[in-house]
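Below is a structure I'd like to ask you about.
So, chain A:
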Amino acid sequence: MSLLLPVVVFAPAIAAFLLLAIPDSQKAATRAVSLLGATISLLGSIKVALDYDRSAGGLQMGYDLPLLPTLGIHLNLAVDGWGASLLLLTGIIIFAAVLASFTVARRDKEFFIYLLVLVSGVFGVFVAQDLLIFFLLYEIAVLPMYLLIGIWGSSNKVAEDGPFRYVWSLLDVGGREYAAMKLTLMLLMGSAAILVGIFWLYLEAGATSFDLAELARHEYAEPTQLIVFPLFWLGFGTLAGVFPFHTWSPDGHASAPTAVSMLHAGVLMKLGAFGVMRVGMVLLPEGTHAWAPIVGAVAVINVVYGAFSAMSQKDLKYIVAYSSVSHMGVVMLGAATLDSTAWNGAVFQMFAHGVMTGLLFALVGLIYERSHTRIIATMGGFGSVMPVVALFFTLACLSSLGLPGTAGFVAEMMVFLGAWRVGHPIWAIAGIVGAFVTAVYVLRASRTIFWGPGPSEKFEHLHDAHGSELVAPIVLGAAIVVFGVWPRLILDLIDPSTSANLAVITRVIGGGQ
Partner candidate 1 sequence: MRSPLSEAPLAALVAVLAPALAALLLAVLPMVRRRGAPAAWICLASSVASLVSAGLLLAGQLGEAEPMAWTTSWLTLDGQGLGELGVNVDGISASMLVVVTIVALCVQVFSVSYMHDEPPDAYGRYFTYHALFLFSMNLLVLAPDLLQLFAGWELVGVTSYLLIGFYYRKPSAGRAALKAFWITKLADMGFILALAVLFTSTSAFRFDAELSTPLANVVAGLLFFAVVGKSAQFPLHIWLPDAMEGPTPVSALLHAATMVAAGVFLVVRADPIFAHAPDTREVMLVVGSLTALFAAGLATVQTDIKKVLAYSTCSQLGYMVAALGAGSTLGGYFHLTTHAFFKALLFLSAGSVIHAVHSNELADMGGLRKRMPLTATAFIVGSLALAGIPGTAGFFSKDLVLAALEGRMGWLPYVALMTTAFLTAFYMGRVVLVAFFGEARGKADHAHESGALMLGPLAVLAVLSLGVGYFGAHFAEVTATGEYHLHFGMTPAIASGLALGGFALAYAVFGGGRDASGVGVLALLDGAARSALVDRTYEALYRHGMLNAAAAIGWFDRYVMDGLVNLSGWLTLVAARSLRRLQSGFAPDYVFAVVLGALALAAWGYLS
Partner candidate 2 sequence: MTLTTCLLLASALFSVGVYGLLTRQQLVAVLVSVELMANAANIVLVAFSHFTASPLGQVFTLFALAITVAEVAVGLALALLLYRTHASSRLDAAKEMNG
């Protein structure tokens, strides 16, 4: 009954609550309290990662508070290997995000309040062991996003074209409120599906409790598994950017302010994938087994489709947003193989991609604050004006194309190895092609922005990142390299949980393929 987890989960929320008391004029105090909340969570998540007993595995550091015993709803927080690594990721990202948003000028107190409530929800989901609380925190993590994008976002122009041209008249496609609304509605449409799924399982397991462990013990009937799994897969998948329901992600990220897109692409999309694996796959082995090929096929589309779309984008933020869709495809591909290597790879990719995208969006934010444009064609020669930003941008690009020595490589390598071993060569090849296409568009963008003769006169005055702006890139860059050179720091955490969760699936289906 250790209090470590509640502290990590609710520290940001409490900080947000304290912010209410601080008058708007006290800019420094607002930032200090927010940073304090983020730092407590970061240190807490590091402590959780260190204290987690790798050999024992399973759920540790439990904390249980009965909320509605009659229905079997408990605020039951406990951490397993996966949860610990993703908790650490969230800690790092929120720390960087709060730092990156020191430059928010307009209504900054409200900004920090919504940001901290949002991250509190995310922390909670990774350690919630009660399915309903999992869903509750999942919904909280989604909603402040609407206000954050709607108020502090930026609008983009999207030309009228294509078969549905007349729609442009009514909806201002590309605007920030449009993006915020689309994001919220699509994600909540997903959570509607999840709600139906949760009830279905709850009732079929005898309506005694929402505890994940208990629900996992129950053997669900075949038809239930076949119907409820896609509900979870597409419900959580919408947040993970699964193919048909990914269109909120480019607009959402492109319109969101820096810190929000860092948090969203960096962590929230992992929520979706974590949900699919932790809830969808562990609770419904037969369903998983039956649907796995389709999940894999869609993931393949995600990877290649996302990569190619990213290549065609003119706006830097859209490129990074589509690359997130592509990388999340790799995660889902790893999950679909139901193989221990690929699962380790998938969860590691969640971590690696989180850190990479966090860094990329932080840098994009820095570039945008200085040059006030995100169209890469207009940029050029920024390398001579901002060498440090160029250095970190190149590092992030190299990690996203899977250079050994960076976290990206370890993740993608394990997923492709697993996919090949389990007998899905096409998935592995598609993934590798996706990685190659990523290499093409990522370096093409970095060359267009940073290389070439000096910046045009418009951007002469640009100055490099300095002071507090540097802390976030350094922390994230260091994470990419450290976990790329020595991945066992995280893999030792992930591996026991992977084999535990996989054992549930393979035992039920009688030993895999």
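Please note the rule applied: contacts are C-beta pairs under 8 Å (C-beta built on N, C-alpha and C of every residue); 3 or more make two chains touch, one makes a residue touch a chain; residues count from 1.
Selection rule, in plain terms: all candidates are chains of the complex that A comes from, given by their letters.
None of these values were measured; they are calculated from a predicted model.
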Direct contact with chain A in this complex, candidates 1 or 2
1
Applying the document's contact rule, which stretches of chain A touch candidate 1 when the two form their complex?
158, 161-164, 166-168, 170-171, 173, 182, 185-186, 244, 246-248, 250-251, 305, 308-313, 340-341, 344, 381, 383-384, 387-388, 391, 398, 401, 403-405, 409-410, 413-414, 416-417, 420-421, 428-429, 432-433, 436-437, 439-441, 443-444, 447, 450-454, 487-488, 491-492, 495-496, 499
